[in-house]
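What follows is one structure encoded as C-alpha cells, with my remarks underneath.
The complex appears here without one of its protein chains, the remainder shown in place.
The chains carry the letters A and B, assigned in the order they are written, with residues numbered from 1 in each.
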Amino acid sequence: MLVIRNRSLRRLLRVLIPFVAVPAAVLVGAYVFKDKVYAYISLIITILAIVLFISGFEKRETGSRRMVIVVVMTVLSVIGRFVPVIKPVATITVISGVYLGGEAGFLVGAMTAVISNFFWGQGPWTPFQMFSWGLIGLFSGLLAGRLKTSKILLYAYGALAGFLFSMIMDVWTVLWMEEGFSWEPYFAAITTALPMTLLYAVSNILFLISLFDPIGKKLERIKRVYGI
Amino acid sequence: MKPLEKYNPAVIFLYFLLLASLAMFAANPVMIAISVLTMNAAAVAYSREGLARSYVFYAIIFVLTSLANPVFSHNGVTVLLVVNDNPITLEAVLYGVMTGFMILSVLLLFRVFSTLMTSDRLLYIFGRAFPKLGLLLAMTLRFVPLFGRQRRKIENTQRTLGLYKDENAIDTIKGKLSVLSAMTTWGLENGIVTADSMSARGYGIKRSRTSFSMFRFERSDLGLLLIVIASCTFIFFGIATDKLKTDFYPRMQLPPFSPYATVCYILYTGLAIFPLVAKVAETLRWKWISGKAYDDKIKR
Partner (left out) sequence: MELLRVENLNFAYSDGKQALENISFSLEEGEMLCVCGPTGSGKSTLLRLLKRELSPRGTKNGVIYLNGRKQDSLSEFEAATEVGFVMQRPDMQIVTDKVWHELAFGLENIGVKQDEIRRRVCEIAGYFGMESWFDRSTDSLSGGQKQLLNLASVMVMQPSLLILDEPVSQLDPIAASDLLATVKKLCREFGITVIAAEQRLEELIPASDKLLALKDGRIVTFGETRECVKALMSDEHFAVSMPASAKLYRKLMGVAFERKEALSSHKRSGSESGNPEIPLSVGEGRRFLKNMISEIKSHDSGLPEDKEGPGTSLKSLARNQMWVNLASKEEKSGTENVEGNDALKKGRPEKEKNDFALEFREVYLKYERAGRDILQALSFKVRKGEIFCMLGGNGAGKSTAVSAAAGLVKPYTGKIKVFGKNIGDYRGQELYRECVALLPQDVQTVFLTDDINGRHPYDLSGGEQQLAALDIVLATKPRLLLLDEPTKGLDAVLTAELVNRLRALAQEGVTIVIVSHDVEFAADVADRCALLFNGEVVSVSDSRDFFAGNYFYTTALSRITRGIVK
C-alpha cells in the first residue's frame, strides 16, 4: 500500500482527489461519452467523494463539545433553509468553515442538505446538494486565514459560493435532461437560473455582512470558554 | 406480505435505489410507462397529503424537460418545423416526452421513498456505514425541533420587549437577524450541557463505538432482498446486452417485445407495483379483521 509521508501533501491529496480530480473526471467523461449513463455515474462519483471525506472524519477523534458545536451550526443552517426566498444556509456554512475548520464546514453544509431534505424531499439531488454545500464549507475552511482578514475577499467568496452552488446544480440538471454534458443547454440552464443565482449571491453577501462578525465572535468565545 | 414500512430499512433503501436506476437506465418507453403508472398509484396510496400541489410542480418540470430536448437536440428525420434555422424533429420531441415521463416517475418514486424513509430508518443505514456521522445526524434531528421552539419563544418574548416595533420590512429583517443571533448564543452556550451529558456517558472513550438500532433483519427481509436482486440483475442484463434498447434516432422504433423483454416488463411491473399491493393488502386485511370482529360481536 502506498504511504505518503509528507503530512501537508497527504492533506492536500485528501482534498484534491475527492473534490477536484473526481468531478473533473465526471465532466470529462460526460463530455466525451455522450450517453445518459454518465448522469448516473456522476451521481455515484459524487456519493463516493462524500464517502471519502466522511471516512476521514470517521477515523479521527472528535470531542463531544466540538460535535455539539457542529450540530448547533447545522441546526441553525437547517432552520435558515425555512426562511422564505433568501436563505442563510451558505452563509452559516461559510462561517462554520472559517471558524471551525474545513471539515466542520463540510459537515455543516452536507448535513444541512440531508436533514432539511427530510422536509423538502429526499432524492438523487440530495448527494449533489450535500456535495455543493459541503464544498462551500470546506473551501472556506481552507481559506480561513484570508477570509478572516479581508472582508472584500470574504464577500467575494460569499458571492462565488452562490454562483458555485448554482453552477454545480446546473451541471447536474443538464446531465439528467440531456444525453450527456454539452455547453449549449448548460448555458441555457445557467441563464434561466441567473436571477435566482444573483439573488443567492447578493443575499449571501448581505448575510455575511450582518452575521459573520457576530456569530464569529460567539464561536470564538465558545472555543475559548470551553477550551476547544 | 407485510406492510412495506415493516421491512428492514436497508432492504427498502436498496429496493428504491434499484427501481429508480432501472427507470433511468433503461430508456425504454414501456418500462417508463409502467413506472409512471405504478409510482403515481403508490404516491396516492402513501403520501396523498399535498400531492395536488406537488402535481403542479411536477407538471412544470415535465413540460420543461420535454421541451428542452427538441430545443437543443436536432437529431431525427421527421422535421416538424424550423425555428431560427434549427429543425424541430418529431423524434426529438418524443424523446423529450419520454425523458419528461422518466423524470416524473423518478420524482414520484422519491416522493414515496421520502415518506417511507423516515429519519430513523435513514439514520439506521447511515449509522451502520458511518457511526459518527450517524450520531451527528441524530443529534441534529433532536435539536431541530428544540431550536424551532426556542425561536418562537424568543420571538414572543422579544415582541413584548419592543422588537419589531417599527413595523416595516427593514425592522422585521433586523429583528429576525437579532433572533437568529440570540438563538446562536443560546444554542452554543447550552450545548455544553449536551456535550457534558455525552462525555458523562462515555462518549469518546477509546473503544470502538457500536451503532445500535431497533431494526432487525428478518427472514422476510432476506426474501424480499433476494427477489429484488434477482429480478434487477435479470433486467440489468437485458439493458447491458441491448435487449431492451429502443432507438429514437434517426427514426423512432417500437420498443422490443422479444420473450426476454416481455419477461423483463413483467418482472419490472411486479417490482414496481409491490408498494401499492402491500398497501392494498394491508387495508383489505384490516377491513376483513375488523369486519370479522364486528360479525363476531353481532353473533354474540
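One rule holds for everything that comes next: a residue touches a chain if its C-beta (ideal position, glycine included) is under 8 Å from a C-beta of that chain, and two chains touch if they have at least 3 such contacts.
Please read all numbers here as calculations on a predicted model, not as lab measurements.
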Field: Candidate in contact with the missing chain, chosen from B:Pro9, B:Pro29, B:Gly76 or B:Gly191
entry: B:Gly191
Field: Residue in contact with the excluded chain [from B:Ser21, B:Ser47, B:Asn69 or B:Gln150]
entry: B:Gln150
Field: Hidden partner chain, residues of chain A it touches
entry: 217-218, 221, 227
Message: If the hidden chain were put back, which residues of chain B would touch it?
response: 119-120, 131, 135, 138-139, 141-142, 145-146, 150, 153-154, 156-165, 167, 178-179, 181-182, 185-186, 189-191, 193-194, 196-214
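Just so it is clear, only the chains that are shown with their structure count from here on.
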- line: For the pair chain A and chain B, the C-alpha centroid-to-centroid distance in angstrom is 22
Query: chain A touches which residues of chain B in the complex?
result: 20-21, 24-25, 27, 65, 68-69, 71-73, 99, 103, 106-107, 110-111, 113-114, 117-119, 122, 129-133, 135-137, 139-141, 143-144, 147-148, 151, 176-177, 180-181, 183-185, 187-189, 191-192, 194-196, 198-199, 203-204
Touch list for chain A against partner chain B, complex: 36-37, 39-40, 51, 54-55, 57-58, 61-65, 67-72, 74-76, 78-80, 83, 88, 107, 111, 114-115, 117-118, 121-124, 176-179, 182, 184-185, 188, 210-211, 214-215, 218-219, 222, 226
